[in-house]
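I am attaching a structure below and will ask some questions about it afterwards.
Shown here: the complex without one of its protein chains, the others still in place.
Order as written gives the chain letters A, B and C; numbering starts at 1 within each chain.
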Amino acid sequence: MLSDELQMAVRFNEADPLGIVWHGHYVRYFEDGRESFGMKYNFSYLDFYRNGLAVPIVSLQCDYKKPLKYGDVMRIVTTFEPCAAAKIIFRYQIFENETSELVASGSSTQVFVDIRNFSLHLISPDFFEQWKTKWEVR
Amino acid sequence: MLSDELQMAVRFNEADPLGIVWHGHYVRYFEDGRESFGMKYNFSYLDFYRNGLAVPIVSLQCDYKKPLKYGDVMRIVTTFEPCAAAKIIFRYQIFENETSELVASGSSTQVFVDIRNFSLHLISPDFFEQWKTKWEVR
Amino acid sequence: MLSDELQMAVRFNEADPLGIVWHGHYVRYFEDGRESFGMKYNFSYLDFYRNGLAVPIVSLQCDYKKPLKYGDVMRIVTTFEPCAAAKIIFRYQIFENETSELVASGSSTQVFVDIRNFSLHLISPDFFEQWKTKWEVR
Partner (left out) sequence: MLSDELQMAVRFNEADPLGIVWHGHYVRYFEDGRESFGMKYNFSYLDFYRNGLAVPIVSLQCDYKKPLKYGDVMRIVTTFEPCAAAKIIFRYQIFENETSELVASGSSTQVFVDIRNFSLHLISPDFFEQWKTKWEVR
């Protein structure tokens, strides 16, 4: 299981009139987790671009367990989920850092498309297969 | 079936370096759809506040079918899904306005909590039951 | 004086823990005003693109007079400020719609750059000069 942990403080502008983080910001938190994962394992948007590919999100899901408040620090755990198809699946867990309580969990699915015309790649690209072999996530 | 339709243009700042709307913005589009629904059927956040309640999102899901670009106009169809439990469920469909192609679909679930301490209400509040009766969505 | 008026409701996710609109969102309100102006006077980002130009903001300024709250409706007045140089200057005034109180005022300056390499155009492009002549804003 490949995973990454990222600590991040809640920003003032992310909390809503109830004093809690607006639910839409968790999509950015997931993206921050994914980016941090990519830095750790050489698996970034820019690597895909260099191969003529974009990897748009085709499905996203989030369950909210507890609110985060301004002043809280969160810990985002991003885990790569092995998958035989030409897809990239990540799972996310966000914890309140001090108490280690689960705040939210979710997942995303990405596909490979040609960066010029957005046509779908049904077969997983070679360099991604090599990456999976290297990190033993098949 | 209670539903609302909202037309809205893609904003320049919502498109990413690929020229397409960043996936996270759809959460705001859903909220815009929900607000427009609330205006039409007297069912707004502020009505809940007056009753001492907040209605946080506890689950959100979105499937992305086709990209939206800057310059596109979308049509957000927000539908109230009847539910016996103390929950509010909405379904969303976003269409590219000109072609009527489905761009994204999703759903959200909200619960009732006390606005002071965020304690969960397990029983649906009276005024919400009355609203459902009035609009015949039970 | 060419100007445009746009009415818009404050979104829930735009208000911060103090219950007032976070100051950063006014930059988007200004952009919404600019877009609305562009729709009215055929003066949009996309028109510039077709001419191989981008018009990035090089300067932005905002004074905040009164807070906006969730539930408020604002009126954004966007005014084109004639200018001999190769620049586009807009002035913005945001009013609370019901009371007509001034909520914020500001301005932005844009320049013309080549869309391929971001090199600055020191001379105002022909189609923009024609636009100014047509609307008598020289």
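Just so we're on the same page, a contact is a pair of C-beta atoms (placed from the backbone, for glycine too) under 8 Å apart; a residue touches a chain by one contact, two chains touch by 3 or more.
Nothing here was measured: the structure is a model prediction, and the numbers come from that model.
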Exercise. Where the complex has a chain not shown, which of A:Y41, A:Y70 or A:W135 is the residue touching it?
Worked result: A:Y70
Exercise. Which of these touches the unseen chain: C:R11, C:R28, C:R75 or C:R91?
Worked result: C:R28
Seminar exercise, completed: Missing-chain contact among C:M8, C:I57 or C:C83 belongs to C:I57
Problem set entry | Hidden partner chain, residues of chain B it touches | 12-13, 15-19, 22, 24, 70
Seminar exercise, completed: Residues on chain C facing the left-out chain by the touch rule are 18, 20, 23-24, 27-28, 31, 54, 56-65, 67, 115, 118
Exercise. Which positions on chain A touch the chain that was left off?
Worked result: 9, 11-13, 28, 31-32, 35, 45-46, 70-71
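Just so we're on the same page, only the chains that are shown with their structure count from here on.
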Exercise. Copies chain A and chain C touch; is their interface built from the same residue numbers (over half shared) or different ones?
Worked result: same
Exercise. Where the centre of all protein Cα atoms falls, which chain's Cα centre is nearest to that point?
Worked result: B
Seminar exercise, completed: For the pair chain B and chain C, the C-alpha centroid-to-centroid distance in angstrom is 29
Exercise. In whole angstrom, how far does the Cα centroid of chain A sit from the Cα centroid of chain C?
Worked result: 34
Problem set entry | chain B residues counted as touching two or more neighbouring chains | 28, 31
